[in-house]
Each structure stands twice: as C-alpha cells, then as structure tokens.
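Quick one: the structure is below, questions incoming.
What you see is the complex with one protein chain gone and the rest in place.
Labels A and B are assigned to the chains in the order they are written; within every chain, residues are numbered from 1.
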Amino acid sequence: MNRMQKGLSALLAATTAIGLSACGAGAADSSNEAGQAALDPANPTKITFYSYSLAAPTMKAGMEHLIQEFNDTIGQEKGVIVEAVADPTYQQYKADISAGKAVDIVQHTFSTLDASRLNLGFKAYEDVFPKDQLEEHLKGIEPNALELGKIDGKMYGLAFTFSTPIVFMNGKLFRDAGLDPTNAPKTWADIKEASLKIKAATGKDGFGLAPNNGWTTEGLILSNGGEVLAQDRKSVKFAEPASVEAIEMWQDLYQNGAHAVGAEAELAEQFMAGNMGMYITSTALYSGIRKASEAGGWDVYGAGLPQFGDKPSIPVNSGSMLAVRPDTPTKNAAVWEFIKFVTSDRGYTIITSEIGYLPLRTALADDPNGLKDFIDKHPLYRINLEQLKHIHPVAIWPGEYASEITTLFSDAIGKSVISDSNVAETLQKAADEINKMIQ
Amino acid sequence: MKKRFSGLAIAQHAALAVMCLIALFPIYWMLNSSFKNESEIFTSSLIPLKPIFSNYTYAFEQMPIVRMMFNSFGVATLLTASQLATGLLAAYALVRWRFRGQGFIFALLSLTWLIPFQAVMIPNYVLVNQLGFNESLIGIVLPFAVSTFAILSLYQSFNSFPRVLIEAACIDGQSDFGILTRLILPNIKSTVASLGIILFINGWNEYLWPMLITKKMENAPLQIGLRMFVNSDTNMWGSMMAATAVSCLPILLIYLVLRRQIVDSFVRFGIK
Partner (left out) sequence: MSQALETSYAPPLPGKPSIARNRSLNGAKLWRKLKPYLYLLPALLLLGIWMYRPLLNTFYLAFHKWGMVPGTTPEFVGFDNFARLMENKSFIGSIGNTLFYTAGLLPFSILIPLLLASVTHQMEGRMKNVYRALFFVPMILAPVSVSAIWRWLFHPSNGLVNDVLLRLGAISQPIAYFSDPGFAKWLILFITGWKMVGFSTIMFSAALTGINREYYEAAAIDGAGSLKQFYRLTVPLLSPMILFMLTMSILFSSQWTFAYIDILTTGGPYGTSTNVYYEMYKYAFSNLNAGFSAAAALLFFIVFGVISLTLNQLSRRYSFYDN
C-alpha cells in the first residue's frame, strides 16, 4: 500500500511538474537566473545520472570513481547526491522516462540527441543554467567539441566522454609479419597491404573495423569527400558517389580474407586476446587494451584514421555528451554542480587517465599538474588530441525518428559491407527511406 | 525375440545416442568451461586440466546471484500460487453451476489465447509504472496472476470428476467451498501438482515482462540478471559460463528429482 501511495504521489508530482515546466519553459527563456534555487547541504537534493560507461567493464571503475568523488566532495559540501544508473543499451533512460522516473542527466550519444530533445523533454543548457557561469565554465574546452551538442544554436548537450577513432596495432603481430609498427599505415591501401601480410605470416586476422561500429563509418565517408547529412540537415547524402566509393573500399577490405569478422564487442575481445593486427575503434578502449596487452605479453601502437590516397582524413567523434532534463529550480542547481565537476580539470583528469576518453580541456595535456605525465607515458593520446583540431561532428539525425534512422543507416552499412550487395543500390534505398522520414 | 541385437537396432541406438549428444553437449560444455582457467578457456580440451573454482566466485562477486535466485523463486512461487488459486475458483464455478453469460465467459477465456503479449505490453507497462510497481516482484507477478491456461486445464480435470459425488456431498449439506476444498481437491491433487510444476517452470523462465519491469540486478530474476551480465561485453567466458551454470542448476536439480512428474505434467498440459 505504501508503495502504491508513493507511486501515486510520484505520479501526481510528475504531472504537476510537467504542467509547470510547460509554462515554465517560456519564463526560463527570458530570465535565466530564475531557474536556480539554493541548495541545502543539510537536506541534499538527489539527482540521477544514466551512464553507459558504468555498464562497460573497461570503463566502469573510472566512471564510478568520478561520481564517487563528486558525491564525497562538492556534493557533500553543497548538498547534492548523484545516484548513478548503468545503461548498457542506451535504452534504460528512455524506458525510465516513459516509466515516469526522474531522469536528470544522461550520458547521451550524439545521433539521437534531436529526437530526445523533441520527444523526451531534454533541455537546453541556456534555459536552465546561469548564463554567466555557463560561459565561464565553457572556457578552456576545445571549441570544436562545444559545437557538437548544439541544435538550432542552443546547447542541448555538453561534450563529455569523447574520443576520436584510432588504429590500435599489435606490435608483436606487426614484427612477426616483418612490418614496423612505428611506421604505421597511412592510407587504406596501406592498411589492406599490411593486413594481408599479417594474415599470411601469422594466420591471425590483420585488420578489424566492426560493421556496426556506429560512428567511424561516418569518418570514412567524410574522408573520401562524401557527406552523411547535408549541411542544412534536411536530407541525407550518404548514397552519393564519394560515399559509395568509400563503403565499396571497405566492402573489399572486409571480404579479402584478412578482415576480422564479428560485431564490435567480439572484435574488441579478439584484439585484446592478441589475435588481431590492427583494430580501429574508440580510444575509450585504451585502458582495457593496455591491460590486456600487458597480461598477454605484447605491445600496443596507435595511428590516426587512415586516409584515402592523398586526401587528409576527417575523423568524427564518438562518445557522449551530457544531456539534461532537471524539472525544478533546485534540481537545476544540483545538476549544474555535477556538470561543472565532471567537465572540470579534475573531472577530465579522471576521465582520461582512468576511463580512456580524451581531455576536452586540451590544455591539461601539457599541464604538469594535469595530465602531462600521463600523456607522456601514453603518447598514443597525442594522436587523438591532434585529430581534435580537424574533427567533424558525427551526425545528429534531425527530427523525432532518430532511432529508426540510426537503425536504417547502420543496417544499410552492414549490408553493404558484409554481403556482396550492390553498395550504391543498398545505400540509395536507405537514403530514400530516411529522406522520407525527415522531410 | 533376439531381434534386439540386429543391425537396425544398433543403428537406431546410435542415432538416438547422437541426438542425446546434441541435446546435452552444450550443457556439458557450459560446465566444462566454467571450471577452466583463463588460458585453458580458449582451448577445446574436453575436461578442465587444472580445474578452478574462481569463475564461480567472480560471478558471485559481479552479480547478487543469491538475491536474484531468491527473486526467481519468489516470482515463480507467487505466480504458481495465484494462478492455481484463481484457476481453481474459476474452473470450479464453470463446472459446478450453469449461469447466464457462461458462454460469453468461455469465449473471453479462449480469446486470451490469441492475444500476443506484445499487444498488451505497452498499456500494462504504463499501468504498472503508474502504480509504482516497477522494480518489484508484485509488478512482475500481477499481470500474470491469472492464467487462462490454468483455468481451462483445471476445467478439464474438474469435468471428469464424477458428478454424483458432488451431488451426494451437496445433499450431505457440504458447503460449496467445502466441496471444492474437501472433496474435489484431495482427489485431483496429482493433477493440480503437475499443473503447478508447469506453471512454476513457466514462471521461472518468464522473459520479456520481467525484463521490462526490472532494471536493477537486485530486483531482477536470475534470467534477467544473467542477461545483463551477458550483455556487458566482458571477455570473461569462464565466469559467464559459471553464472549460466548457476542459473540452470536449480531447475536441473528439480528435474533430476522430479523427472517423471515433470515429464508427466508436460504431457498432460502441454506448454504455453
């Protein structure tokens, strides 16, 4: 009974809150400060944080540390308690929003941000956080990264755990094949050649890029001069010749016998087991790969995203941003405290050194009090920090059907790469279907 | 009959043995892998050469297995009890009396067979959340507290119960409820028990609904907790298999003890 009462009162609270925020939204636009209420350390405010990193074995400990440190320091001092929820499939927060639970902060992937904004009540930073503090806080964060979470000029997500693609290389397999891991392959043609050599010499797969990787694909398309989403975000362009050519290259690579097969998780397992020569994935896996290589007695090398001929490659970002939907002035203040902490110098020190994502406060990399020692010890990160300068945002699918579009796009890529289907036709079909949804 | 050792018989036994192997080998491989150490796990040796138990300890560290097992037993027991209780009452009413609307009620009951769970999952999900029952055993059990499968199966067995006995008891002044509990039930005990077995196994293996309702391992039945573990992309196949073995164990043990009854239950009632 007690439970039922609780449920009912929560329901009432939720309905009133929604009613309030509906009228409150207009008010917040005109006066930003109005949205903040004072926090009380004696009576702490509870907020929830949904994080996929918490569900990934290689990132879990670091993310837990980050949250714990906030709760133990600033949280305690100001009166905020962050309750973390692991979200392995990026669906938990949706389910919980539809269940009427309080979902305050989400470690949100990029592609579906617009749909979340439209459907799930996520809010713009400008509407819920104090303007001057926001501007102050964003200083020092890589400007390119700040652009990523903006829709129609407003920030719906602040880049958080963030990485660019990297080619991890197994030094031992390289040397076994008579290759020099310090002289990394630069173009896709180099990759193909090296992978075939590794396969021939060691019997192990030379190269791996998971067809369901979800983001590196876009870097491939962009690097060959193609486009995924048009500039005006009104149509998709991944079925045009330059994109098709890029995917055809991958289809050929995938099917030449030296490409590892399987989904992302399986490829990661295979690489960490020392059974793959090169693996393109996110730097987020670095901490896990490093441990695996030490345990397995091999060494790791890295290189940036390969390029097509002499065209410079254009990497996209992976990872997440923080999207927020606080529903009371007190929660606005509580959420803001958490965001400030996790994207502070201290926050990024933990994120980079313990989880493996990039420090978006790039100055940290050269700061002796920051991450300098760490980066010097793991120079691999310099590759990604370098890429940050010419990074291109991963597509944020427009409109409310982002999940459907994500599936359509990745299914079309999967089909093109794995099967012998006609790439141009497959992509065109998907593009037509997506265009119908967003126009 | 010396035919036993004919070539045909041998061929038949061989074929059946192969079928048994296919049925059982995966389970054997699960047990085998669960005792292998980190380097052995990637080999195909048919027995763990240096058996270890740490996979099990790791699995128990990673998941609240005891708690989840308790949840599973809770869900399965509650489901069985409530489905039997509602089923007995309903089936009794349908056999015992003739009344207005009986045909309609039969139609309603039969129709539920055709309703796929997916056709009711969204509204039920919304309702359970409104009641505040998500993440709770009540939330998992409530939508399945009545089973038309149970009602109609019990109706069948009640129907074959001799009517004269009921009428005699009635003349003796037994109350209607007394007839159900003191006369009919003791006589169809075994039927009810075997139906109970099926309902229990169904409850134990329930998948989609508990998955929607429980998100935290502490609140989840074993199956759902295991799903989270499997989905977490670990490369720890030894402990994965250990966890899987633990999740299979209770039901395998029950089968070992109650094999005849379980098989008999399925023969009598089929599955859902």
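Note that in this section a contact is a pair of C-beta atoms (placed from the backbone, for glycine too) under 8 Å apart; a residue touches a chain by one contact, two chains touch by 3 or more.
For clarity, every value in this text was computed on a predicted model and none was experimentally measured.
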| item | value |
| --- | --- |
| Candidates A:Thr45, A:Ser223, A:Asn275 or A:Ser320 - the one touching the absent chain | A:Asn275 |
| Chain not shown: contacting residue from B:Ile10, B:Leu24 or B:Val66 | B:Leu24 |
| Touching residue (missing chain; options B:Ser54, B:Thr112 or B:Ser136) | B:Thr112 |
| Footprint left on chain B by the chain that the document does not show | 4, 12-13, 15-16, 19-20, 22-24, 26-27, 29-30, 33, 41-42, 44, 85-87, 89-90, 92-99, 102-103, 105-106, 108-110, 112-124, 126-127, 129, 142-146, 148-149, 151-153, 155-156, 159, 163, 167, 170-171, 176, 201, 204-205, 207-208, 212, 222-224, 226-227, 230-231, 237, 240-241, 243-244, 247-248, 251-252, 255, 259, 262-263, 266-272 |
| Touching residues on chain A - with respect to the absent chain | 11, 14-15, 17-19, 91, 94-95, 97-100, 119-121, 211-212, 257, 260-263, 266, 269-270, 273, 275, 400-401, 403-404, 407-408, 410-412, 414-415, 418-419, 429, 433 |
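Definition applied: only the chains that are shown with their structure count from here on.
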| item | value |
| --- | --- |
| Length of the line joining the C-alpha centres of chain A and chain B, rounded to whole Å | 40 |
| Chain A - residues contacting chain B, complex | 3-4, 6-8, 10-11, 55-57, 85, 88-89, 92, 95-96, 98-101, 265, 268-269, 272-273 |
| Touch list for chain B against partner chain A, complex | 42, 125-126, 129-134, 136, 138, 212, 215, 228, 231-235 |
